[in-house]
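First up is the structure itself, then whatever we jot down about it.
Only a single protein chain was left out; the remaining protein chains are all shown in position.
Labels A and B are assigned to the chains in the order they are written; within every chain, residues are numbered from 1.
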Amino acid sequence: MLTYIIRRILILIPMAFAICFLVYLGLELTPGDAVSYMINPDALGSMNPEQLEALRQSLGLGQPFHVRFWVWFTNLLQGNFGYSTTGGVPISSIIATRLPATLELAGVALVISTVLGSLLGVFSALKRGTVTDSALTVIGMLGVSIPEFFFGLVAILVFGLNLGWLPVGGRSMPGDITFLDRLPHLVMPSLVLSIMLTAGVMRYARSSMLDALSRDFIKTARSKGLPEWRVNALHGFRVALTPVVVLIGFRLPVLIGGSVIIEQVFQWPGIGNEFISAVRSQDYPVVMSIALLTVMAVLLASLIVDVLTALIDPRVRLGA
Amino acid sequence: MTMTQPIGSPVSSGDVALSVRNLKTFFYTNKRCNKAVNGVSFEIKKGKTLCIVGESGCGKSVTASAIMQLLPTLSRIEDGEIVYYSERGDIRLDTLERNGKAMRSIRGSEIAMIFQDPMTALNPVFTIGFQIVENLRYHTALRGRQLRDKAIDLLRSMGIPAPERRVEQFPHQFSGGMRQRAMIAMAMACNPKILIADEPTTALDVTIQAQIFELMATLQREHGTAIMLITHDMGVVAELADDVAVMYMGNIVEAGTVDEVLRRPSHPYTRALLDSVPVLGRGKNQDIRAIPGSTPDPFDRPGGCQFADRCAYRLEACDAALPAETHLSPTHRVRCVRHEEFANGVRS
Partner (left out) sequence: MTETTHEARPRTRRDAQFDRIRAQEEAGRLNHPSGSRLLRKFLNNRLALIGLILFTVIVVTAVFAPFLTPWDPNKINLRAMLQPPSWEHWFGTDRTGRDLFARVLYGGRISILVGLGSAVLAAIVGVLIGVYTGYVGGWLDAIAMRVSEIFMSFPQIILVLLLVSILGQSLVNLMLIFVLTGWGGIYRMARARMLSLREEEYVLALRSFGLGRALIAYKHMLPNALGPIMVNVTLSTAAFILQEAGLSFLGLGVPLSIPTWGNILNVAQDLRVLQNNWWIWLPVGATISLFVLSVNFIGDGLRDATDPTQQG
């Protein structure tokens, strides 16, 4: 098991390195002086041209490309992403303040969509060919077809503006201290964000469950006289679970993409919101850093998926 | 509830474990009706082996599934009866609710089944032990530690080495033959009265096949289990069967004791099947004849005898209606217009 995990990590490292390289290439090719994002802008402002030139030398900016890349890369490994060109703030501190909000939103949406999606999908599969099944199929189809920001707008209009039940945006009000105070803010964005994911998970769980139920071992389980719930829940669902877990891991890019737009709709102060403003103001260091961060998150998720699959599927775990 | 006596065969339920009478099972896929099993009657005798022989698609597996009520959703038993002569009285299996309590209490405990491919028939994510214990938990009073011990005992009696270790392993860690042994252990867990084996060795190597059949024969001797063995291999029939039923396109075309059917085949199809099997020791110049043509489209069946199109002895009468069942002896029956001439050796 351990060697399996290590092997997966070893495969990911060159990949991560290649992506870092590409991101740096992007930074080099986009307009802007590298000094502006490598140094605290306050310090930069108080410098005279000679000092600036000396600084450029010490940062390796006069050096060939691979040396410059290496300086940037080692900084990155120490958590130093550089500075935002528009705000002058260290990017690492932007990420540190924005990340918790995004994790909160995405985490809740992931849990909701996983639980709801698998349950509905399995239910739909067990009810195959009935009106319930068709209805769920069409609803799932609607879920993946309606743009999530449109859901967001309708939700804001109905529950925020017309009914006034929930705040229309933001993560908290002044004076909100505990998580419970902030909870009303979280409800709409997380539910809206989870709609498309839930629909996706549901469709997948349904076909995975149907596939599991069509296998021979289901017939074997019935031939042993097991009650239907045990045949379905234990023999069927347990086997259907593996691909669903894999899917949920691979849904992370969708989740990140969705949260970029949803954070904008609900003015949620997360990474996605920051990313959009950086794209708008062409703050390349921030754009690149956040892009890099999301890729690393995706790679990490694929690693976690591999480990999880190994945990729930003995064929993978025991190296069949 | 009265039961009509099947023509000619004596009803002495004393030595019969299960009887099937005029069973019809149709499939309803793709908005069509496929008469997969169209009026089949036979008996499984206590402690004996009944072999059902036929090409793929002839309805032999469907018959087995019908007995166990394991038919797919889009199919149903249309007609006929399946009676299981249990110690508690006779039970009409065909009228029980498919996955209802009554049916479930019989499955796995009194009638058990093993399948063609032990790789796919075992659940890959549970240990062999877990899958055997599952059966014991639902049909016996054993609990906790006893369950595991019983599972180990079963594996040991199936000839699986190191059962204490094997019981913790997953199906993919077993070889094909060992998997089928584990499958048999699972089926034999509750000491069933009837074991239905649906081509249990088709997916296995020839040498392993012999071992599995030997194991089944041993178990039958020790426990007095009645076996219904589905196969397409005439060699296996000669080896194991007490009784034989030959199926073609949903009908039993010929049935009888193994001696009757193999020594005096009275249906052209039976003879064709026998002629298509090479016999060991007869050398390489023996006359092996393939059956001409292929099985008809189940949705476009011949009007009369289903085998007529491929039959060398075809007459006009063959196309009129399905030939009635004729008894050559109390046990030997055949569905062929020309069975008399045929049995006397007439060619064409």
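Just so it is clear, a contact is a pair of C-beta atoms (placed from the backbone, for glycine too) under 8 Å apart; a residue touches a chain by one contact, two chains touch by 3 or more.
Remember, predicted model here, so these are calculated numbers, not experimental data.
Considering the full assembly, A:Ser145 is the residue among A:Thr3, A:Gln78, A:Ser145 or A:Thr178 that touches the omitted chain.
With the whole complex as reference, residues 15, 18-19, 22, 26, 29-30, 137-138, 141-142, 144-150, 153-154, 156-157, 161-162, 168, 252-254, 256-257, 260-261, 264-265, 275-276, 278-280, 282, 284, 287-288, 290-291, 294-295, 298-299, 302 of chain A touch the missing chain.
Contact between chain B and the absent chain runs through residues 1-3, 11, 13, 26, 28-33, 73, 76, 78, 83, 85, 89-92, 95-97, 102, 299-300.
Basically, only the chains that are shown with their structure count from here on.
Our note on geometry: chain A versus chain B, Cα centroid distance of 54 Å, whole angstroms. Of all the residues in chain B, the ones that touch chain A in their complex are 65, 68, 70, 73, 99, 103-109, 112-113, 115, 117, 120-126, 134-135, 138-139, 170, 172-173, 183, 186-187.
Across the complex, chain B is touched by residues 128-129, 215-217, 219-228, 230-231, 235, 238-239, 242, 312-315, 318, 320 of chain A.
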